[in-house]
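Pasting in a structure now, in structure tokens, and then I'll have a few things to ask.
Of the protein chains in this complex, one is absent; all others appear in place.
Here is chain A:
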Amino acid sequence: MTQYLIRRLLVFIPTFMAITLITYTLGFYGPGDPVRIRLGENWHDEEAYIALKHELGLDRPFAEQFFDYLLAVVQGDFGISIYRSDLPVGKAMAQTLPVSATLALASCLIIIFVGVPLGLIAALNHNTWIDYLLVSVTVLGSSIPVFVLAPIFMIVLVLKLNLINTIYGWEGFFSQKIIMPALILAFGPLLGVMRLTRQGVLEVLNQDYVRTARAKGLPRRTVVGRHVLRNAITPLLTNMGLVVAFLITGSILLEGIFGIPGFGGLIVKSLRQRDYPILMGTTIVGAAIIMLANLIVDTAYAYIDPRVKYD
């Protein structure tokens, strides 16, 4: 297992370099000029343009700029935002990542505590109206895009029903402000989790050991809880790692709508402002999150499923 982990971690290095090179190249040769953007209303001032380009080191050859950047990233320096000259990229990411991670965690809890029971109920009532209803509702819910779902929730829960006092901002996990964004963020992955649970439970229900457990006269609750669910959710647990990675990096639109100062919002702003240092930093860190999540999932699989072994 140790060797496996070392091998996986070593693969990270070329992967990171490839991601950095591709992103950097796209930013370098892509449309838009960060120097003009930084100049703002002075964009037509050629003298200032040349001076600023030199000051930012953007008038050097591509290879030189790229390797300097790579070296700085290795040392943990992601540079300074082009748009906001007072904002180091590392600081921006350090401030926003915990927010997105907390939001992702809240969504995860919803996904697990709502998605799994719903999947179970659907499977236990297979091909009945309950099964059809649950599947239809989740398909419908997860098909509605966030930018439509969010205003509907706002209007209904805040303005019409007054169930929630406020919708804006971020005050951490134990705040009612997290409810709506976490709920909306959970909607998409919820369907997947519910389906996986439903499918897993249906498969396990037909296994011999379940029939044996029933034949022994065990109560239905014990059969479902101890023998069915525990085995059915094994693939689900491994899937959750990727769901968490998606939730952290995927709350792009949502954070903007709810004014949550998270990682997704940072990506959107940097895209709008062609803020290449932030785009680079968020891409690299986003890729790292997904790779780490994959590694954790693969590693955990060996422990969760005794049939799997890494040599």
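Following the convention adopted for this analysis, contacts are C-beta pairs under 8 Å (C-beta built on N, C-alpha and C of every residue); 3 or more make two chains touch, one makes a residue touch a chain; residues count from 1.
As a working rule, contacts and distances are computed from a predicted model.
Between the listed names "MaoC family dehydratase", "Phenylacetate-CoA oxygenase", "Solute-binding protein family 5 domain-containing protein" or "1,2-phenylacetyl-CoA epoxidase subunit A", the UniProt record for the complex's undisplayed chain reads "Solute-binding protein family 5 domain-containing protein".
Within the complete assembly, A:173 is the residue of A:28, A:67, A:113 or A:173 that touches the hidden chain. Residues of chain A that touch the chain left out of view are 31-33, 36-46, 48, 51-52, 55, 80, 83-86, 88, 91-92, 95-96, 98-99, 101-102, 105, 109, 150-151, 154-155, 158-159, 166-175, 256-259, 261, 265-266, 268-269, 273-274, 300, 302-304, 306-307, 309.
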